[in-house]
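Omission of a single protein chain aside, the complex is shown with its protein chains in their original locations.
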Amino acid sequence: MRSKAIIGIAALALTISACGSKGDAGSSAEDSGTLTLGASMSLTGSLAREGALTKEGYDVCAKVVNDKGGVPVGGKKVKLQIQYQDDTSKPDTAAQLVDQFNDKGVKLILGPYGSATTEAAAAVIERNGQVMADSAGADDKIFQKGYKRTFAVLSPANQYASVMLEAIADLAKPKPTTVAFVSADDGFSKTVTKAGVAKAQSLGFQVVGEEYVPNGTSDVSSALTKIKGKNPQVIVGSVHLAEGVAIVKQAKELGITPQIFAETVAPPTPDFAKTLTTSAEGVLGSTQWTSKTSGSDKWLGSAQDYAATFAKQFNNREPEYHGAEATAACLAFVLAVEKAGSTDPNKVRDALAGLDEQTFFGPLKFNDKGQNVTKKMAVIQIQGGKPVAVWPTDSSQASMKFPGAGAA
Amino acid sequence: MSARLEARNLSRRFGGLLAVGGVDLDLEEGKLLGVIGPNGAGKSTLINLITGQLKPTTGTVHIAGKDFTGARPWRIAHAGVARTFQIVKPFRGMTVLDNVALAGLYGPRRLRRPAVARRAAVEVLDRVGLGGKAGLGPGELSVADARRLELAKALALQPRVLLLDEVLAGLRPAEIAPALDLIRALRDEGIALLMVEHLVHAIAAVSDEVLVLHHGQVLTRGPAAQVLADERVVEAYLGKRYAERIKKAVDDDVPA
Amino acid sequence: MSQFLQATLYGLLQGCIFGLVAVGFSLVWGVMNVVNLAHGAFVLSGAYVAYELNDLVGLDPFLGMVPAALVLFAAGYLLQRGLVNLVVNAPIFITLLLTFGLELLVVNGLLLVFTADYRSIPTSYAADSLVLPGDVRLPYGRLIAAIAAVLLTLALSMFVRRTRTGVAILATGMDRGAARLMGISARHVYALTFGIAAALAGAAGAAVGAVTTFSPADAGRYTLFSFIAAVLGGLGNTYGALLGGLVLGLFQAWGGQLLPGTLVNAIAFGVLVVVLALRPQGLAGRAFYASRVEI
Partner (left out) sequence: MNPRRQVIGWAVGLLVLLGAFGLQTQLYTGQVRTVSTVFMYVGLAAAWNLIGGYTGYACFGQVGFFGLGAYTTVVFMTHLGVSFWLTIVVAAVVAGLFAALVGFPLLRLKGHYFAVATLGVAEGLRELVLNTPAVTGGGAGITIPTVGHDAPTPWLGNDGFYVLFLVLAALVVAVGGYIAYSKGGFALRAIHQDEDAAAAMGVNTTRAKTLAFAGSAALTGAIGAAYAFQQVTIFPERLFDVNITVLMVVMVVLGGSGTVAGPVIGAIVIAYASEWLRQHLTNAHTFVLGALIIVAVVLMPQGFVNYARDAVTERRWSLLDNVRRYRL
């Protein structure tokens, strides 16, 4: 009797082989009407929030470009279309999706969210001869592997904490002396912390604590309790959303009142000020872009114009850097395709490598490893419940309030 | 020739409760020790202590002179001691044949291939009267057949010592006589038997010696006729007041 | 010294919250021998109910615990009556898989409805703290949640021991067949139990929503902590989960001080495995529940 069941699987396996035939090649990017960009995006899973913000940025780019008639390729205008697939915030699924895009002939890939997924996708891009515009994978490790076909529009991880320390050293009067670091233990945050500690020491700060917390936790009480005794004047958090909010919230609960908080990733996002309300006041955040960033381009205009375009599309919500860096990555492809005059991946790759443009997002110029090192990061401060650009001073909206925390 | 199985000062405590307290017993070749006692006297616990299901708090168990105190159940099975469970424990997902065949594979004989074990199991099934039901699942057996399967599983181990835990329970009167014949045949083959039963007449019929357990202690022991007449046994089973009424009734119509 | 005291007190408060989250989970496991993998999702649903009420009518989240509990009670009752009762006799894989499917359903339902934003129910006082000598602080939010945890556990044990329905639940948990012979409708009692457990989860969700941030992706974490607290405390009595939660909270607090911060979760799992290996029925549980074997 058991054999009947096993005969069943044989039939099943053979039918699978039949329907997987090579015949159904998907729409290849070459067909005249459209330029298709593939995007493996974390729509579900632990990074679903950041994934949604990134997707908004990609959508703005597609809408703006298509409203202006599409991407000029060798004299013709082609419609820009972005195909999304959900990688459920898992690196191996992202790698699998990039392979599937490759099968469908989609050679130009917009980066997923997060360093881990970007790293996994970059390896596949290299093997398949595709090209990736990386919008949210900042960990320097990705770019130390000799990859030639991944280009990150955003500044590298080592700037995230360092830029805030520079701003504090520059603007904070009287200059604080003691700094404590609270870091998540994922790759990106560790790279940020390592570079931040070095920068702090070079700027003459005394680093009094370096505590690590599990990635994605919402309870950092043990780390905060440990550094409370050293009463640091500055607390730097190299974190993501959950830990970023937890540090400020639990510091208040534990009666830890540094002169200022400086955190990566979390402060510019709308969730930060909304959940922390008053205790978010005065917190510094490093950001890839503000509506004051200098530079403009013919598609999106200046940073100001981009902010207006974004607000119009998303019931007048202020854009923050996750959306902006995503639009910039899409824009990089548009500029490269225009410059290369073709959608052939190798030509687009060379065009990207040689790109040197001023855009709403700042300069887009890649070094031989594919990093946009010329682009500087900026610093915002939550003032009146809103992230406001405070550094570099030449493109700031307001002066930095110091001491920040407890000032409200 | 020393007894096949000697238990000395066996006892087991569950927290405050002394389930079995200081029991000594010997099982000799070709002899049947009947064990009776009211519910909760510790009969099943005694068997579980001997066969390793439970670790004794005090006392020792020797099989053919070797010490097996607290040994794991399978080592005791390999030493030739088999048992039936008071509540039948068949392998529901297997056929009756396979239930018994397991003993061939993992019992003392340690057969290598299932097919061989299955052939050996057929004989045992015939012996207990389940010959025709080899292909059935245990769930499809009657109460009596389920008891027979329990016995067959134990016999398939070709034991030298066999512990029967109320194997006659639930049998119709007509089925008890053949079961007793089978038990007598096993005894005559030289197997050392221990039988826990509530059916007093069955105990009387086949026991060479009877041991009465009460609250985990040995109340009395001796030949069946003498033990069964002992008023303390009646009292243990039926309680003091009732025992007196029985005694009065017996004294009235039976002259001194 | 005050640093250690601060960690200990904070650990106890955190432990109460673990207890509050776990008490429903422990009830369902104890009475119905069903491990509810969707428990974390129920906690989150409670948080979202309280969040919406706060958003719409400005109801304080700690008051919001009551409506959250009611909504979840109804959901729990219906889910048990309509779904979980269908598999309650099945081997443990089946109940585990059913509740896993339920978890996927609820978490992704929340994701579709509420998106993945990180939220927290704003209160004016939750983050302020009661200052003790030596600058040791007890945040009001966590304090209220802890008190709620103790009160709810007490209320549950009163309910289970003193009221008719409560005794019916306990009896059905011990021997369903016998209970049915006494005229107890096992289906109703099980649905009631699952409803109460969901209500407790809902209340816990509202409190958690006020104290920390939450998003749909956190469901798994709350289920995992409920596991640990329920097993540590032991099944078969209502205060087991609270006790287990306290022990877990303390271990994490002290571990956080003595060892690098990232080891905090490792400690929780280490404690879980050690307790299970040495004392399966948990610290205060009854051996009966641990020895219960399913086919």
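Order of writing sets the chain letters: A, B and C. Residues in each chain are counted from 1.
Criterion: a residue touches a chain if its C-beta (ideal position, glycine included) is under 8 Å from a C-beta of that chain, and two chains touch if they have at least 3 such contacts.
Note that the coordinates shown come from a computational prediction; the quantities given were computed from them, not determined experimentally.
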Contacts of the hidden chain among displayed chains: A, B, C
Residue of C:Ala47, C:Ile196, C:Ile228 or C:Ala253 touching the missing chain in the full complex: C:Ile228
Residue touching the undisplayed chain, where the options are C:Phe62, C:Tyr190, C:Tyr222 or C:Phe251: C:Tyr190
Among C:Leu104, C:Leu143 or C:Ala284, residue touching the chain not depicted: C:Leu104
Chain not shown: contacting residue from A:Lys107, A:Lys190 or A:His322: A:Lys190
Touching residue (missing chain; options C:Leu5, C:Leu59 or C:Leu96): C:Leu96
Given C:Leu63, C:Met158, C:Ala178 or C:Ala266, the one touching the chain that is not displayed: C:Ala266
Footprint left on subunit B by the chain that the document does not show: 51-53, 72-74, 77-78, 82-83, 85, 89-94, 98, 101-103, 105-108, 112-115, 153, 156-157
Contact footprint on subunit A, counting only the chain that is left out: 1-10, 12-14, 16-17, 20-22, 43-44, 46, 84-86, 88, 90-92, 95-96, 99-104, 116, 119-120, 123, 128, 139, 141, 145-146, 184-187, 190-191, 214-215
Those residues of subunit C which, in the complete complex, touch the missing chain: 29, 33, 35, 83, 85-94, 96-98, 100-105, 107-109, 112, 186-187, 190, 220, 224, 227-228, 231, 260, 262-263, 265-266, 269-270, 272-273, 276-278, 280, 290, 292-295
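Note that in this section only the chains that are shown with their structure count from here on.
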Shared interface partners, meaning chains that touch subunit A and subunit C: none
Most centrally placed chain, judged by C-alpha centres: C
Top-ranked pair of chains - ranking by C-beta pairs in contact: A-C
Distance from subunit C to subunit A - Cα centre to Cα centre, in angstrom: 36
Chain centre separation in whole Å, for subunit B relative to subunit A (CA means): 75
Centroid spacing, where centroids are CA-atom means, of subunit B and subunit C in whole angstrom: 48
Contacts with two or more other chains, residues of subunit B listed in rising order: none
Sequence positions of subunit A contacting 2 or more other chains: none
Residues on subunit A engaged by subunit C in the complex (per definition of touch): 44-46, 48-49, 51-52, 185, 211-214, 217-223, 225-226, 228-229, 241-242, 245-246, 249, 252-255, 270-271, 274-277, 279
Subunit C - residues contacting subunit A, complex: 3, 6-7, 10, 14, 108, 111, 115-120, 122, 127-129, 131, 135, 137, 139, 141-142, 212-218, 252-253, 255-257, 260-262, 264-265
